[in-house]
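Some chains have been omitted; the remaining ones sit where they do in the full complex.
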Amino acid sequence: IEDIRRMQAEFTDERDWNQFHQPRNLLLAMVGEVGEVAELFQWRGDAAEGLPGWSETDRENLAHELSDVLIYLVELAEKCHVDLPQAVLRKMALNRRKYPASKVHGSAKKYTEY
Amino acid sequence: IEDIRRMQAEFTDERDWNQFHQPRNLLLAMVGEVGEVAELFQWRGDAAEGLPGWSETDRENLAHELSDVLIYLVELAEKCHVDLPQAVLRKMALNRRKYPASKVHGSAKKYTEY
């Protein structure tokens, strides 16, 4: 994640694009990329793990769109001064406490329903 | 990213949640989390870098929601058998070629407009 952050910062600096990369702009760009991921999945019905039946082109497109989501997410966090690697560790620890394995085994209920 | 992937896989296994974590379910979960990020930004007007004027609670909430987007993104990639760290490096190299710094300096146009 730190590598992506650094490479994207270089990429943006070299192009003088920081003027466009305010938080809300990056958020809308991320929404746009999530929309492109959705378009790849929309008319196919449920997809099983590993996406059997997808062509090489579809897989390649998916890899590109998921990467775009990640790139904008990392840059959005940076421009908001959120330390994403640390934040995600804290959130995963929180999730472990919110959803104790012994209690929620095999159930998709929300933690507020326990 | 590999650490997040591994920790999330453990988290999901311990709770027997893989039955719920098909690709489209994870995609919709990611859309839900992106929506929660949007809600934090919606009534404030443009936010400058570093989010001056945001309270500690707002920042903490933002860190949580951005983390949730990342967690579902990493798991979605895994369940689609997309190697996300490799894909993002390939995509960033592609972006460098699509938007040559010498050509696009200071312009927000799409590459199809060059």
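Things to note:
Should a chain be cited, it is by its letter among A and B, assigned in written order, with residues numbered from 1 in that chain.
One rule holds for everything that comes next: a residue touches a chain if its C-beta (ideal position, glycine included) is under 8 Å from a C-beta of that chain, and two chains touch if they have at least 3 such contacts.
All values derive from a computational prediction rather than experimental measurement.
Whole-complex copy count, one sequence throughout, 2 copies displayed: 4.
Simple rule for what comes next: only the chains that are shown with their structure count from here on.
Each chain gets one centre point, the mean of its Cα atoms, and the points for subunit A and subunit B are 2 Å apart. Considering their complex, residues 1, 4, 7-8, 11, 14-17, 19-20, 22-24, 27, 30-31, 34, 37-38, 41, 46-51, 59, 62-64, 66-71, 73, 76-77, 79-84, 87-88, 90-92, 94-96, 99, 101, 104-106, 108 of subunit B touch subunit A.
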